[in-house]
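Right, I'll just put the structure down here and ask away after.
A single protein chain has been removed from this complex, and every other one stays in its place.
The letters A, B and C name the chains in turn, as written, and every chain counts its residues from 1.
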Amino acid sequence: MSAQETNGTLQLPKMQSETPDYNDAYDAIVVGAGLAGTAAALTMAREGLDVLMLERGPAPGTKNVFGGVLYTPTIRELVDVDSAPTERYIAEKRFSMLTSDGDETAVSMRPGAWRDEPHNDSYTVLRRRFDEWFAKQAVDAGVTLITETTVTGLVRDGRKIVGVETDRPDGEIRAPVVVLAEGANSLVSENEGLKDRQEREAVAVSVKEVFKLDRETIDDRFRLDGDAGAAYNYFGEGAVGEAVGGGFVYTNKRSVSVGVAYRIEDAANGQTPEATLDAFESHPAVAPLIRGGRRIEYSAHVIPEGGAKAMPDLVHDGAVVVGDAAGLVLNSGVHLEGTNMAVESGYHAGKAIASALADGRSDEAALAAYPRDLEDSFVVENLRHYDWFQQTIADDRKFLFEDLPRALADAETEYFKMDRTAKDEHTDAARDRLLDAAGGWFGAAKRAWRFRRMLS
Amino acid sequence: MSTAQPHVPDVSIEDRLYTVKYRDAGESHLGVKDPDICVECTSNECTQVCPAAVWTVEDDSDGVPSIAYENCLECGTCRFGCPHDNVRWEYPKTGGGVVFKQG
Amino acid sequence: MNDGWNIVVCVKQVPDADDVTIDPDTGTLNRSDAPAVLNRPDHNAVESALALREAVGGTVTAITMGPPPAKAVLQTAVGAGADGGVLLTDRAFGGSDTWPTSLALARAAEELDADVVICGEESTDSSTGQVPPGIAAHNGWSQLTYVESLEPRPDEDVLVGKRDVEGGYERVAAKLPVVVAMEFGANRPRPAGLHRKIFAETEFEPVEWTASDLGIEDRVGLANSPTKVGGMDTASPVERERERVDTVDDLYEHIMEVL
Partner (left out) sequence: MPIDIDDYRDVWVFVEQHEGEAAPVSWELLSKGRELADETGESLVALVMGDGVSHLADEAVARGADHALLADDPVFEPYRADPYGEQFRALVEARKPSIVLIGGTHTGRDFAGRVAVPAHAGLTADCTELAVDDEGLLLASRPTFGGDAMATIKCPSHRPQMATVRAGVFDASEATKDDVDAAAAVEEVDVVVTEEDTLSTVIERVVSDVVDITDADVVVAGGAGAEGNFEPIVELADALGGEVAASRAAVDEGWVEPARQVGQTGKTVRPHLYIAAGISGAVQHLEGMNDSDYVVAINTDPNAAIFEHADYGIVGDLHEVLPKLTAMIREKQEVVV
């Protein structure tokens, strides 16, 4: 048959049968288009680098889950957060102790300042929408995003990491720097010996459900209006049974995210995620919040909780590790942070890579600015500060999650009891209950000292 | 103290997994590294920790779990949960696996 | 004299069938959120086009009709290995049913001097399966539908297709040029190579043809579409007992009652 000839004015398609070779066509390859990876890609693109970002899901965010509150100070540095698909700003934080008998003791905070822009940079977010949007900002800044492509290993030249291997045919691609932003279940980093598998004591499992509810119902139930939202955190036996961890309820625009997170160790010892979630969702303090909601998604994820001491080496010759893959998650009980640290780490990694490449280098020493800047940032600072926390609460689990909530509930019951004895007697009885639980005045003082840093 | 027992919602794991969108990758991304270890293992923690009922050890089996990989939420809990580090875990290939719509 | 075949593969962008859900509260179809993807049966068409090129040589050109974002499905085809792409895009195409759609594709195939045009069995959003025979009819070409596998005979300018017919199969030898509709699931589509995928999504540009480029501006669009959607009705639900039984014995009793 004849080759095509131009027919009148019709422009025939160009036959591009040869495939270009993209080895070393990019300055950096980012593995994973989550928050850390995208922050790194975006930062590098803004610094003028050519960046290839590989995502294994069909779109950014399709593999990502978190509780629900995103802290946006660093993201604000990178993009226009006000146009981001956030759900609600956090107008109320509430900490609540639950017993398995149905008691609740809560502290609620609604500082007026949070109602004002920029709302303390705290928003509920659904990751699918947010991550997809965030990655689009990177693409708009010049990043090449390739989805449905799984990185399966690293390419090395001697010690130096010079590219990645993917699951696609012709699947190897080289670049001076690789950013490993593959999340908490970081198979490539582990298989390539860049980090060890965490012990299960240092990793939490989180299961979460999103319930669809009317906007008005959410506003009424949580006493909200406009874009105001609530973040409820729960502790105690009523939240996660005998495990070390907590539960949460966060409001989105037209849905509520409900979940629990606790150590895999506890799940292995018989407290299954499903049963834990069931118990939490049916607790009398929680059930009414989600009543009538239609379950629209069930999800699960792991959370690295090893803190600063579990952080792997963040830089290697030709590679950096960021976000959850680097174990950058803070759970101090009061502070639950990870995504902001992911963004911060991606940002610093991106900056460091740009300046190293400007010097024509990508070795470990040249990239060392990344861990150094991260050390100086709030990220490592905070992780160090709260390193004691996980161990301490594990040691004091029974007191914190069983005895204390119950004693509080008993004390409240006692204190507010309506009968014909004098109020003074109720006060004394209530105080005694609390002191008993805490091991008397001396025990209470000791504990107060141990946990003093929690709020500092 | 309240005597009211919490009402356990009438929801099964199937109800929950029904809400999740999957793209079948066609082959399992999960496995065991050494079946002999599973034969020896009596605690079967994989079946406890998995939030998606992926791992089950049938009574009449030799102790090697059966793996419903199509249920997998790709959290990785089994990988950390197995005390013998005996879970073979790979990312599903070319876009397969769970596709969260909320996240 | 054979220097390979000009193979044209027709692809379509549709809402992802997996993401089209029914809202249990309202019972309505929710497809607005569904991302646009390559019509699933078209993956089989692309795969057989590439396999055919491997067998006889030549080129594979992907064509689609749609608004500019439909370029994405050409990228998918080029990523998998197609050599080039044509986007038929024009406001004049708006509202076309299968008659003008197959006309536009037929004209484009003619311009591309196609030896073989390969389509998917049908689209998941309209499920007519009428476009492939329509292309063949517009051009007076031979056709092979519900094809399970292809067997080229380049020396004879013939393509043999194994067709699924009810209760069996038949092998039909069709003269070139021929329009083929591959049966859904007939083959296992290959994944795109990494570098090819990067090329398709970053550098590849399809040519764009309008209705007037093809000389059919007066023969496409709503006005030239014989069929009109007259109305939509909710399928009326059938009243059922909806009784839940707990044991197989109970189920057995019920079955025996109704038999």
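Going forward, a residue touches a chain if its C-beta (ideal position, glycine included) is under 8 Å from a C-beta of that chain, and two chains touch if they have at least 3 such contacts.
A quick note: this is a predicted structure, and the numbers were derived from the prediction, not measured.
Engineer: List the neighbours, among the chains on screen, of the chain that has been left out.
Structural biologist: Listed by label, the shown chains it touches are B, C.
Engineer: Kindly state which of the options C:W5, C:F93 or C:W141 is in contact with the chain not pictured.
Structural biologist: Touching the chain that is not displayed is residue C:W141.
Engineer: Given the full complex, what residues of subunit C touch the hidden partner chain?
Structural biologist: For subunit C, the residues touching the absent chain are 20, 22, 27-29, 31, 97-99, 102-103, 122, 124-130, 132-134, 136-138, 141-146, 160, 163-175, 178, 184-185, 226-235, 237-238, 240-252, 254-256, 258-259.
Engineer: For the chain that got dropped from the picture, name the residues of subunit B it touches.
Structural biologist: With respect to the unshown chain, the touching residues of subunit B are 12, 14-15, 18.
Just so we're on the same page, only the chains that are shown with their structure count from here on.
Engineer: For subunit A and subunit C, what's the span in angstrom between their mean Cα positions?
Structural biologist: Here the centre of subunit C sits 41 Å away from the centre of subunit A.
Engineer: Spell out, as numbers or ranges, the residues of subunit A touching 2 or more other chains.
Structural biologist: 58, 149, 167-168
Engineer: Can you list the residues of subunit C that touch 2 or more other chains?
Structural biologist: In subunit C, residues 191 touch at least two other chains, as defined above.
Engineer: Show me the residue ranges of subunit B that touch subunit A in the complex, using the header's touch definition.
Structural biologist: 1-9, 11, 13, 15-17, 19-20, 23, 43, 45, 48-53, 73-77, 79-81, 83, 85, 89-95, 97-103
Engineer: In their complex, what parts of subunit C are in touch with subunit A?
Structural biologist: By the definition above, subunit C touches subunit A via 2-6, 24-25, 35, 58-59, 61, 78, 83-86, 111-113, 115, 176, 190-199, 201-207, 209, 213-214.
Engineer: Contact residues on subunit A for subunit C in the complex?
Structural biologist: For this pair, the touching residues of subunit A are 1-5, 7, 9-17, 19-22, 52, 58-59, 144, 146, 149, 166-173, 294.
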